[in-house]
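Missing here is one protein chain; the remaining ones are kept as they sit in the complex.
Up next is chain A:
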Amino acid sequence: MRVKPYNKAFMVIHGTLLSLVLLTVYGFYSFDYKDVNFVEASIQTLQNVKMMFIEPHFSHFTFQEALYQVAITLGLAFLTTVFGAAIALFLGIFAAQNLTNKAVSAVIKGVVAFIRSVPTVLWVLIFAVAAGLGSVAAVIGMTFHSVGYLIKAYSEAFEEVDKGMIDALKASGAGWWQIIFQAVLPSTATYLVSWTFLRFEINFAVAVAMGAAAGAGGIGFEMFMASGFYYDIQEVGMITYFILIFAILLELVATRVKKNLKTAEV
């Protein structure tokens, strides 16, 4: 006895799954294996991983230098987040439908959706055309994407603000800027801070990648040199640990700040 009917949805799902299976099989069959022995290759990869993570060392720079490079990467993330937050706060107010007219909001939101749909790396490369590969292009490109991301986050936070509260201040004769600063921003402060922190974490990860991809300097660039230039897998491992530790530290600080903001609420 059949429980599921042979309808269109059933056919589509099963057809998709079947074609995926066939494509996978064909893919493995058509790979160019270059006479690599699977077992041998696996063992060598594991050896590399072991060297990377069990025997990490510094050879081309010292611990202090590594700290300094991480600080540069953090600086890049911090700078772009601060720039992004400042611009986004201003534009986010104009993008919130309940605070401005529909046309202004729609224009800003449309542009912002476009900015966000292009990845950060691409923006950096686009700005590299004018500024040349390096830290300037990285700062502009990362700021650009941060602005796009934060405008969306901020404006949505502003739109959640209780309409009655705005009405009450309007009815007492308060002006638009007064309402923004006295009611809208205080009511949304926790959201704004937590979105900004989230973006800072994203920007840290992007800044590592930008160091390598756009030559923006910092720990990412050292990692690129260690792997692509010196083939020093052990140093790559060390740098990975460095980045990991700093990412965890960032996460801890962010959690602590958010917690403090929350307890201040009660």
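The rule is simple: a contact is a pair of C-beta atoms (placed from the backbone, for glycine too) under 8 Å apart; a residue touches a chain by one contact, two chains touch by 3 or more; residues count from 1.
Please note the rule applied: contacts and distances are computed from a predicted model.
Its UniProt record calls the unshown chain "Phosphonate ABC transporter ATP-binding protein", which is the correct pick from "Cbb3-type cytochrome c oxidase subunit 3", "Poly(3-hydroxyalkanoate) polymerase subunit PhaE", "Phosphonate ABC transporter ATP-binding protein" or "Acyl carrier protein". Set against the missing chain, the residues A:A71, A:A189 or A:A205 yield one that touches it, A:A189. Which of A:P5, A:G27 or A:G173 touches the hidden chain is settled by the complete complex: it is A:G173. Mapped onto chain A, the interface with the missing chain covers residues 162, 164-165, 167-175, 177-178, 180-183, 186-187, 189, 265-266.
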